[in-house]
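One structure, pasted below without further comment.
All protein chains but one are shown at their positions in the complex.
What follows is subunit A.
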Amino acid sequence: MNRRVLLVSGLALVAAAGIGASYILNDRKMTETLAVGGPFRLTGTDGQEVTEAALKGKYSVFFFGFTFCPDACPTALNTFTLMLQKLGPAADMVQPVFVSIDPERDTPEAMKAYLESFDPRIIGLTGSPEAVAETARIFRVYYKKSGEGEYYLMDHSTAIIVMDPDFHYAGVMNGAMPVDEMTARLQEIMQKGS
């Protein structure tokens, strides 16, 4: 009996992973034609509502992650920190945004404390589970809770989505890119848009 349950849930997991993967793959191809990113309503680290209105006028660079993340998230945020330094004056046109896909753990206070270890220009956004799910849908970002209990993990897209100063989709990068590559890619996206 247990084995059967295990088998069924295993199959469901494989199917879910497959759907997730194909969603992301399709996403890559569709980004040019379908809208990626758009109006959202989330909560800043001060507990106040933040919408896309606050980000217009700059290139906003969205990374979706969570604070209970030992590797990919601190690495991406550290890369953002170094990228802002590398960009020099052009950094004034860039607004990095870290969106939590783990609203259960990531309160505004937790996000605030976490981001203190990185460049202060990076803003953190979280919200209700519904607000986060809706934002992820708009940005075509996949995430899923993995594991049970206090120490569950989150599987999540590593795509970084760049929105232009009018808050239209401008390009995509990857959170695992080394800083030189990410900086060059962002500069390329910004040149194309200007």
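In the analysis below, a contact is a pair of C-beta atoms (placed from the backbone, for glycine too) under 8 Å apart; a residue touches a chain by one contact, two chains touch by 3 or more; residues count from 1.
In this text, contacts and distances are computed from a predicted model.
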item	value
Name of the absent chain as recorded in UniProt (options "Copper(I)-binding protein", "Ion-translocating oxidoreductase complex subunit E", "Alpha-ketoacid dehydrogenase subunit beta" or "Lipoprotein-releasing system permease protein")	"Copper(I)-binding protein"
Option from A:Thr43, A:Ser60, A:Thr135 or A:Thr158 whose C-beta touches the chain left out	A:Thr158
Candidate in contact with the missing chain, chosen from A:Val36, A:Val50, A:Cys69 or A:Leu186	A:Cys69
Contact footprint on subunit A, counting only the chain that is left out	17, 20-21, 24-25, 27-28, 67-72, 74-75, 77-79, 81-82, 105, 110, 113-118, 142, 146-147, 150-151, 153-159, 174-176, 178-180
